[in-house]
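Just one protein chain is left out here, and the rest sit where they should.
Let's look at chain A:
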């Protein structure tokens, strides 16, 4: 509870400072809109400019990309336990691919797959699969030998060891991998949306930001950023913290 209070005090302080800077009038209003204006833009965004639908569309793309990325990362990292050859190759692939920003792949993705949902999902998957695989593989390496030997002693085979021992034993690494993946997915998604705008099936929050910038509606840009922040807070405290409480904290594997 004390943490929550401190966090709220901090946020209120930031808002107050913001408003004071605005009142001092040292920046043009175009660059530094008032809190009231941003709030109005937020309301207007949802009521007239379809910000709600765009947000949902972006979220649906993230969900698809995350799902594909997480499943692939688990399968590929799991294989790296089963086969040493696969591990050495996949480890190298992860190191190489993790360096390439998703946006840099966009020209190629558009060329190969056209402008559409598939391209964005590809960028999202690319943004998360490598950091997640890295976390999962690091986690697998850090699993205490005694759990693995216990597992073998109980009669677990290679696949059984991955699902029965490696995954639960490295759950803190996996969770932090999913966290990183989720954050990277947002970045990849927004960049892709801002670069090629709408797809045949819909426009996302990145497009909203791009439009507002084009129309020099800076309060609108801030409103979109607030939406992204709000989603981030809900996911962090609503989803990740709950999962942590139900798993790592309950198991005594994290404080």
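FYI, contacts are C-beta pairs under 8 Å (C-beta built on N, C-alpha and C of every residue); 3 or more make two chains touch, one makes a residue touch a chain; residues count from 1.
Note that in this section contacts and distances are computed from a predicted model.
Here one chain is missing from view; checked against "ABC transporter ATP-binding protein", "Aspartyl/glutamyl-tRNA(Asn/Gln) amidotransferase subunit B", "Cobalt transport protein" or "Sigma-70 family RNA polymerase sigma factor", UniProt names that protein "ABC transporter ATP-binding protein". For the chain left out of this panel, the touching residue among A:101, A:160 or A:202 is A:160.
Here the missing chain is touched by one residue of A:171, A:186, A:208 or A:222, and it is A:171. Remark: the residues of chain A touching the chain excluded from display are 144, 146-147, 149-150, 152-156, 160, 164-165, 168-169, 171, 247, 250-253.
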